[in-house]
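Of the protein chains in this complex, one is absent; all others appear in place.
Showing chain A:
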Amino acid sequence: MKEKQIELIVQKVMEQLQAKFPSENRVDPVDKGLIFTERDWETSIPKPAFQEGAADLTASTPARIGVWRTGTRPLTKTMLKLQFDHAAAIDAVGGEVLENYLQEFELFTVETCYENKEVYLKRPDKGRVLTDAAVQTIKERCQHRPQAQIVVSDGLSASAVETNLKDVYPALLDSLKLSNLTCGTPFFVKGGRVACMDHIGEILEPEVLVLLIGERPGLVSASSMSAYMCYRPRKGIVESDRNVISNIHPLGTPPVEAGAHIGTVLQKMLEQKTSGVKLEL
């Protein structure tokens, strides 16, 4: 969650509170509301036995330590921060990528057989197969047998697409251009699992395919994306035939770098005519 978003949320809540409790004592009319940044959630041990050591401990790990307590329970801020991070993950799983965001990249949308979010989570097999309508659409709209095919999917995190695509995608296109690779007609798959690559491979028969897909959200980042790549994807491909660049988000593998790197990997696949564990990178 970025600071701006947090500010917006806090502001909204404060506005609602003001509407609900229009008491002058409660809210300063010139106060803009509470502003929380990462630092404001930090709590500390009031009287540590070794003051200088406390900072060393917390600096050595991203784990939530040195948070202190009230009785046996965590302090309010620590608890709310954990819930806040989890909320971002929940929203990422349940969210949908906005259609007009995809239009910016000229991506049209097709669906897998996932039906709805609940079935998507319970039945990974359904997210690996495109609907008949989707097959029809991509047959009609996509270039057949391209050198490189780009596919984008929400997967387990819609916000991964919304956060990273604007940086990954142009960098990827540039990198393909630099390598003189021709690119097929890109599109978006709603409700996709990684192995939907195989079905798409059957239909369009690209030389190489890259799937940019939202990862299972963690608490560190709810907006992490993976790029799965495969040489001549077909049904029956096994996990070890694919290459992956994971953890693509602003605080992980930087999206622009990832985009450029994907281009390099795809080019090597074309040169070596293989992918996965057999590919020499």
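Annotations
Here is the rule we go by: a contact is a pair of C-beta atoms (placed from the backbone, for glycine too) under 8 Å apart; a residue touches a chain by one contact, two chains touch by 3 or more; residues count from 1.
Here is the rule we go by: contacts and distances are computed from a predicted model.
Taken from the listed names "Cysteine desulfurase", "Ethanolamine ammonia-lyase large subunit", "Monovalent cation/H(+) antiporter subunit G" or "ABC transporter permease", the protein name that UniProt assigns to the chain not shown is "Ethanolamine ammonia-lyase large subunit". From the set A:Ile35, A:Ile65 or A:Leu251, the residue in touch with the chain omitted from the display is A:Ile65, counting the whole complex. Only one of A:Leu34, A:Ile90 or A:Val277 touches the chain withheld from this view, namely A:Ile90. Touching residues on chain A toward the chain that is not drawn are 45, 47-51, 53-54, 56-58, 60-69, 71-74, 78, 82-83, 85-86, 89-90, 92-93, 121-125, 156, 216-220, 222.
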